[in-house]
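Read through the structure below, which is laid out as structure tokens, and then see the notes.
One protein chain is absent from this view; the other protein chains keep their places.
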Amino acid sequence: MLRLEDVHAQYGAIVALHGVSIDVREGELVALIGANGAGKSTLLSTIAGVLRPHQGRIEFRGESLVGLVPERIVRRGLAMVPENREIFPALTVEENLRLGAYIRKDRDEFQADLEHMFALFPILQERFTQPAGTLSGGEQQQLAIARALMSHPDLLMLDEPSLGLAPKIVEQVFELIQHLHEDGMTILLVEQNVSLSLEIADRAYVLNMGAVQAAGTPAELRENVDLASVYLGGVG
Amino acid sequence: MDILRQLDRAPILNTSITLLVPLALLAALTALLGDLLLERIVTAMFIHLIVVTGLQMFMGNSGIVSFAHIGFMGIGAYATVLFSLDPEVKAMTLRHLYEFLKPVHLPFWAALLFGTGIGTVVAAIISYPLMRLHDAAAVITSFAVLVVLHDVMVHWTEVTNGPRTLFGVERETFLWNSALCAMIGLVFATWFRESKVGLQLRASRDDRMAAQAVGINMLAVRWLGFVLMCGYAAFAGGLFAHFITSFQPRQFYLAEVFVVLAMLVIGGPGSVSGAVVGTVLVTALREGLRVGEAQLNIMQIFGGQVVGLTEFLLAISMIAILIFRPAGLMRGRELRLPLGRTTAAPRRSR
Partner (left out) sequence: MSNVGAILQFTIDVLSLGSLYALMALGLVIIYGILRLVNFAYGELIMVVGYALFLLSPTPLPWLVMGLLAVLVSIMTAYLTERIAFRPLRERSLTAVLITSFAVSTMLQNAAMLFVSPRARVVPLPEIFTVQVIIAERIVPLRNLIAIGVSIALLALFALLLKRTILGIALRAAADKFMMTRMLGIPANLVIGTAFAISGLLAGTVALFWFGRTGSVTPEIGLWPLLVAFVSTVIGGMRSLLGAVVGGYVLALIQMTFSNFLPPELLEFRVTFVFTLVIFILLFRPEGLIRGR
């Protein structure tokens, strides 16, 4: 579904991606793991159109995404849940979700989608009219995911969903992601939390210093790669 | 040659020479040609160069746009004149002047120094508390300061003769002294850019958080840069007063702000060379357009007076530069004499 080939990208003066090639097939949950600064977020930003790669190809369902503005990319069927959630704190939960559904035109569909979200994230129904800034970290994460789902994406990208959350909440979030995956969603997950990611992923890539260091199924990676050092920033 | 290698390793000296030599040649040529109009144009250009250089020192290094400096140019002009006017002339032109100021009379250079000093001190006092404002608010506030200074100049008739022209100033500014002052100003600015304070200022522009993390005192550094800029402007104001010999507050207001800004932006705010290139270019442009405007008026092509054509075209040029060449013509780089690299001398990064 999503294919990156030899992508080079810069973030300011820093060259962040050196020829990254990854693959996400339909229905898969692919994890990108690596230490801080390995280039994971840069990769997602590049796919989402926030950054422009100066070399390489990015194709979604066979069509190139390079050079498209973010507004267009979400219309192609990719939705992003960015690092730090980026929910709009001054807007209510309802307004955040309405924005998430911006590209959908059907009113009835919106109602049905809301019901679906309430089933997945009951807390959002409870806090529907409250400003999003009053939600806890974990609730905001749920809102961010729900908001992304409102656009009916074919591919969901999650950037460090565990960041800043208490361990128990992190587990809940990962259960949620697993649930979405089982429901059929194709997911690209960027994470520092190696163990939890490998528990739910079908395949994973290890990123280090802007390049793919290793790839394979969780079992393969556990066997062949020193995962502790990945977390600390270097592959043995 | 040993000297050339030395120059290669000393960018400040290199740039200074690269900038000063053509300017000195220009001044010499103008003096030789003896054309009065040309002399006036070039003298005015050197005065402008002082203001633009000052603006470069603050705005080019800190990245903060300022509007207030022209107000301090006005303060410099009026303050200098207060001291330099012959008491008899003063009595005629500043009829309501305070008693204690009436007999004060200083020779030109002393008056200039005092005038610059007053302008600089006022700038220091007004600007210090404003350095705490973040960038957008700082720009707007500097705009408000310009308006206030203009308002004061217009209404403090005892000291400025109000909105009316202040006349009777002796012509003391000529080609040679304006050129000399401009060149000294350039050398200092070139040094400043690479000095500790200058580098700190540039660091604070590129990444404020990082700069503070490294211990750079943002407030102090910006304040120093701002005061220096206003000092230059006040000095230029004093020179200007003694060049034009009669002036009004409106000459230290938005029209002047625009011209000076255009000079710096078109040349490129990132370097002193940009200030020089921009000033020379815009001066040439304006004079050319002025001739054109006069011709159009003579030929009555537009059936009347054509006013504002110069500024209109200058504004369009500025917008074009900002869109197509945003760092200005010099792209923020200094002019250096391209001296070949010897194998021994390591390449110095900018």
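Here the chain labels run A and B in written order, and each chain numbers its own residues starting at 1.
In this section, a residue touches a chain if its C-beta (ideal position, glycine included) is under 8 Å from a C-beta of that chain, and two chains touch if they have at least 3 such contacts.
It should be emphasised that the depicted structure is a prediction, and the values quoted were computed from it without experimental measurement.
Chemist: For the chain that does not appear here, which of the shown chains does it touch in the whole complex?
Modeler: Touch partners of the hidden chain, whole complex considered, are A, B.
Chemist: Can you say which of A:Ala90, A:Ala119 or A:Ala219 touches the chain missing from this structure?
Modeler: The single option touching the absent chain is A:Ala90.
Chemist: Identify the residue among B:Val89, B:Leu309 or B:Leu329 that touches the chain left out of the display.
Modeler: If we include the chain that is not displayed, B:Leu309 is the one touching it.
Chemist: Among B:Val104, B:Val147, B:Met218 or B:Leu329, exactly one should touch the missing chain; which is it?
Modeler: Residue touching the chain left out of view: B:Val147.
Chemist: Quick one: which of B:Val65, B:Val197, B:Ile244 or B:Leu329 touches the chain that's been left out?
Modeler: B:Val65
Chemist: Which of these touches the unseen chain: B:Met57, B:Ala203 or B:Val265?
Modeler: B:Val265
Chemist: Which subunit B residues would touch the chain omitted from the figure, given the whole complex?
Modeler: Touch with the absent chain occurs at residues 63-65, 129-130, 132-137, 139-141, 143-145, 147-148, 151-152, 155, 254, 258, 261-262, 265, 305-309, 311-312, 314-316, 318-319, 322-323, 326.
Chemist: In terms of residues, what is the contact footprint of the unshown chain on subunit A?
Modeler: 48-50, 69-71, 74-75, 80, 82, 86, 88-91, 95, 98-100, 102-103, 147, 151
Assume only the chains that are shown with their structure count from here on.
Chemist: Which whole number of Å gives the spacing of the CA centres of subunit A and subunit B?
Modeler: So the centre of subunit A lies 52 Å away from the centre of subunit B.
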